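Every protein chain except one is present and positioned as in the full complex.
So that you can tell them apart, the chains are marked A and B in the order they are listed, and the count of residues begins at 1 in each.
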Amino acid sequence: MKKHKKLLLLMTLILAFSSVLAACGADKNDQSANSGTGNKPKEQVFRMNLASDPPTLDPGLSQDNTSNTVINAVFEGLVRKGADGTEEPGVAEKWDISEDGLKYVFTLRKDAKWSNGDPVTAKDFEFAWKRVLDPNFTPASPYAYQLYYIKNAEAYNKGEMKDANEVGVKATDDYTLEVTLENPTPYFLSLMSFQTYFPVHKSVEGNASWATKPDTLIGNGPFKVSQMTKGQKIELVKNDQYWDKASIKLEKVQMSIVNSSATELASYRNDELDYAGHPTGNIPTDQLNAVKKELGDELVIKGIASTYFYIFNTTEEPFDNVNIRKAFAMAIDRKAIVEKITQGGQLPAYGFVPPGIKGEKDEYRKEVPDNYFNENLEEAKKLLEQGMKEKGYTTLPEVTLIHNSDDNHKKIALAIADMWKNNLGVTVKVQNQEWGVFLKNRTDLNYQIARSGWGADYNDPMTYIDMWTSTGGNNDTGFKSEEYDKLVKEAYATSDNAKRMELMSQAEKILVQDNQVVMPIYYYSSVSLVKPWVKNLHLDYKGDIDFTRAYIE
Amino acid sequence: MATEQGMPHPAAQQLTPEDFRKIGPDEKQSEVIQRESLSSWRDSWERLRKNKLAMTGLVVMILIVIMAIIGPMISNYDYETNDLMNTNAPPSAEHWFGTDDLGRDVFVRTWMGARISLTVGLAAAAIDLMIGVIYGGIMGYFGGRVDEFMNKFAEILYSIPYLLVTILLLVVFEPSLGTIILALTITGWINMSWIVRGEIMQLKNREFVLASRSMGASAPRLLFRHLIPNAMGPIIVTLTLSVPSAIFSEAFLSFLGLGVQAPVASWGSMINDALSGWMYYPWRMLFPALFISLTMLAFNIFGDGLRDALDPKLKK
C-alpha cells in the first residue's frame, strides 16, 4: 500500500518538474524568435502600445486619440504638422489664402499616391469632406462639426440645404482644391492636418467595413496597415507608394494592445517596447518615482494642451452661490497635488485655457496670464462664510464629488476632499461611478461637483472657450451668461486676431474669475519613456505622437 | 427510482384493513433510526477540541476579529487623513505597516479593511451557503422536471452579464454595504447549488438513504439529516472559495461605484490600489494580502477539522 502511494507522489513530482523544465528548455530555443529579452531591435522597427483597440481607422469617423495615432500614420492631409508645430506641405505643395481670410486655394503635388498606386487628387478631398458632411452618411460622423468652418457645411450637414454643390469645397481640376469659409478662421490651415480633413479613396463608397481589413484599407500616408488582430496588435509597414518615402526610415511599426499600464511599463523595461506612456498608454503613477530614478534619461515630460478641472453644478445648492464656489476653488493646494499625487510634471492651473495654445503672437497663456484667482485660505473661509450667510446656512450640508472609476481620479478626489475638510471644515463625500453612469449624471446635472477634463481639438483658445456658451453641448454646469455668449459670437465673426484674443480672454475671465463655474486643477503633461535608440520622434502641442519620421539608431 | 418508491409490492395488494393494527407513538419512534442528537453534537465538539490544528485555526480567526475591532483604536492615526508629505513610507515606529500613496497609515487601514472585508466575505458566504444548499438540495433530491426548471433558472441567472446587473444596482441603489452584499449574492450561490445538486444526485441512491426513506422519513428530513451532512466536505470547500472571492469582488464593485466608497478601506481595495507599485512599496500589498491568506488558512483548517468532527464515518 505504502509503495503505491509513493509511486503516485513520484508521478506528481515528475509531472511538475517536467513541465517546469519544458518551459525553461523551450525558452532557450525560442529566444531568438521572441523580441523579448533582446536589446534594441535589429531592424527599423518601432514598437509601441495602444491602451485599447482603435474604434475606427476611418478618418471621417475617428474622434479619439488611439484611432488618430494610427490614422496619422496611414493617411495624410493637405498639410502636415512639422516637428516645430508649423504647417509643412503634405499632399498640397502650396496654398494661397485670400486677403479676407475666406478663400483658400490648395495646389496638390502630382506625385502623391494612394497605397494601391492611384494618384491622390483634389477630387478625393472633395469626396472625403462631402462624405462626412452628407446627412445620409451612416454612421453619422461625430466630428462632422470640425468641417463647419467651410461655407454651407453646417447647413448641408444638418439637412437644411439639400444641394451638396453649395458646400464651399471644390476640386477645380485634379490638382487644385478651392475652399470657401463661413468666417475668417485663422487656424483653418492647421486643421488640414486634422483627421476629419484627410482624404479617403473612392473605393470606400458603399463598403461600410473598408477600414476594418488591411486589404481594403487604402491610405495615402507613410505607412499602411499590414496586420490587425483584434485586442492584440496592429502592425504597420512602410508604404512604398508614399511621395516622401525617402524620409521614412522605419520599415515596421508594431503596436500592441494592452490596457494595463503596469504591463506596458514592464514590457518597456523588458525591451519589448521602444515607447511607453502618453498619448496612447500610461505610466503607473506609483512607479513614477522609481522610473525617474532608474530611467531618468529616457523619461520625457512635456506639457500638453489639456486641462484637468472640476465643474460645479450651478443650478443646485449649495453651488448655486458663487462665493461658495470660489471658496472651494481657493481652498486646495494644487502644488501638493501635482508634486505628490500626479507627480508627472503637471502644472497647477488657475485658468481654463492651457499653455501650448497659440495666442496672437506667442502662446495665449503667456499673453494672458492665468491669475484669475489664487489659493488663499483666509479669503476662502471668508467667502464661504459670506456665501453661507447669503444662502442662509449655519453649517454647509454634506457635499458629494463624483468622478469616473479610475485610480488617478480617485486619488486626486480623495486628496482634494481631505483638503476641503481640513481647510474649510466641510465634509465632502467622494463617489466613484461607472463611466456611462457618470457621464449620464454629469449631462443630466445630477451632481454637485464632478470631475472633468478637456483637450484641444485645434490650436486656438476657442476650442476651450466656445464649449461654455448657453447652448454648448458640453457645458454640463447649468452656467448661462448672455455676456459670455456675445463675446464668443463676436470672436467668431472677426478676423482680427488681436481682437479675438482679447474677446476670448474676457470670456475666460467671466468663466473662471467672475463665476468660478469651473475649478481648474492642473494643466496636463505628457509622460512617456523613449528608448535611447529611437530618434526623431515628436510630440505636438496636444501630445499627439508623430513617429512617421523616426528611426532606430 | 420510481419502481422502488411508487409500485406497491405484489404481496401488499392482498392485504385487507384487518391485517393492520394501530401502533402507539413510542413504537413509531423506535423505527426511525437516528443518533442521539445532543450527545452527537457534544461528541463532535469533543473531537474538534482535540484537533490541535483546528483549534489553532479557530484561535487565529478570533485574533483577527479582535484586531479588526481594536486595531484602529490602538493607533494614533485614522484611516482617511492624508499626509502628502509622508507618502509611501516604509514600516517604521511611527507607522507600523508604513503609509500608502496618500500618506495614510496602512496599519489602521488594514484593520479598518478587515471590518469591511470580513463582514462582506462572511455575509456573502453565509447567504451563498443558505440559498445554495437549499436550492441545490431540492434540485438534486427531486430531480426530473423540478430539477430541469430550477437548473435552467440558475443557468439563465448565471449567464446574464454580471456587469450589467451591477451597473443597474448602481443606478437603483445608494452605495452601501448592503448593496454590495446583494450584488455578491445575486449569482454567488449558484456554484454552491450545483455542487450540492451533484452530490445529492449521487448520494440519494445510497443504501443508507434508501433505508431511511423506506422507513418513511420525509423529504426535508432526508435532505437535512442524511443527504446534506454527507455532502459537507464539498460544501465546506466551496464555502472557502466564496469568502476570498467575495472579498475581491467587493473591491472591484466598489471601484465601479457600488458599495463602500473610498476613503473607506477594505482588504481587496487596498490590494487593488497597491498592485501597480507593489515591487517598490511591497508593504502596501503585503499586509492586507497576508491577513486575507491567514484568515483563509485558519478558516480552512478549522473547516476541515469541523468536517472531520461532524463526519461520523471518520470517527475513530
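Rule of thumb we're sticking to: a contact is a pair of C-beta atoms (placed from the backbone, for glycine too) under 8 Å apart; a residue touches a chain by one contact, two chains touch by 3 or more.
The criterion applied here is as follows: contacts and distances are computed from a predicted model.
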item: Protein name as given in UniProt for the chain not displayed, "Aspartyl/glutamyl-tRNA(Asn/Gln) amidotransferase subunit B", "Binding-protein-dependent transport systems inner membrane component", "NADH-quinone oxidoreductase subunit N" or "Acetyl-coenzyme A carboxylase carboxyl transferase subunit alpha"; value: "Binding-protein-dependent transport systems inner membrane component"
item: Interface partners of the hidden chain - shown chains only, full complex considered; value: A, B
item: Among A:N152, A:N220 or A:S256, the residue in touch with the chain that has been omitted; value: A:S256
item: Of B:L84, B:A123, B:M201 or B:V264, the residue in touch with the unshown chain; value: B:M201
item: Hidden partner interface residues of chain A, rising order; value: 1, 4-5, 8-9, 11-12, 15-16, 23-24, 26-27, 30, 33-37, 52-53, 55-56, 58, 61, 63-64, 135, 138-142, 144-145, 157-158, 208-212, 229-233, 256-260, 262-263, 266-267, 269-270, 272, 434-437, 439-441, 443, 452-454, 473-474
item: Touching residues on chain B - with respect to the absent chain; value: 1-2, 143-145, 147-148, 151-152, 155-156, 158-161, 163-165, 167-168, 171, 191, 194-195, 197-199, 201-202, 205-206, 230, 233-234, 236-238, 240-241, 244, 248, 271, 275, 278-279, 285, 289, 292-293, 295-297, 300-301, 304, 307, 311, 313-314
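By our rule, only the chains that are shown with their structure count from here on.
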item: Where chain A and chain B are represented by their mean Cα positions, the distance between them in whole Å; value: 47
item: Residues of chain B touching chain A in the complex; value: 80-82, 84-85, 87-88, 101-102, 167, 170-171, 175, 254-257, 261-263, 273-277, 279-281
item: Residues of chain A defined as touching chain B within the complex; value: 261-262, 284-287, 289-290, 336, 340-341, 405, 407, 410-411, 413-415, 417-419, 429-434, 436-438
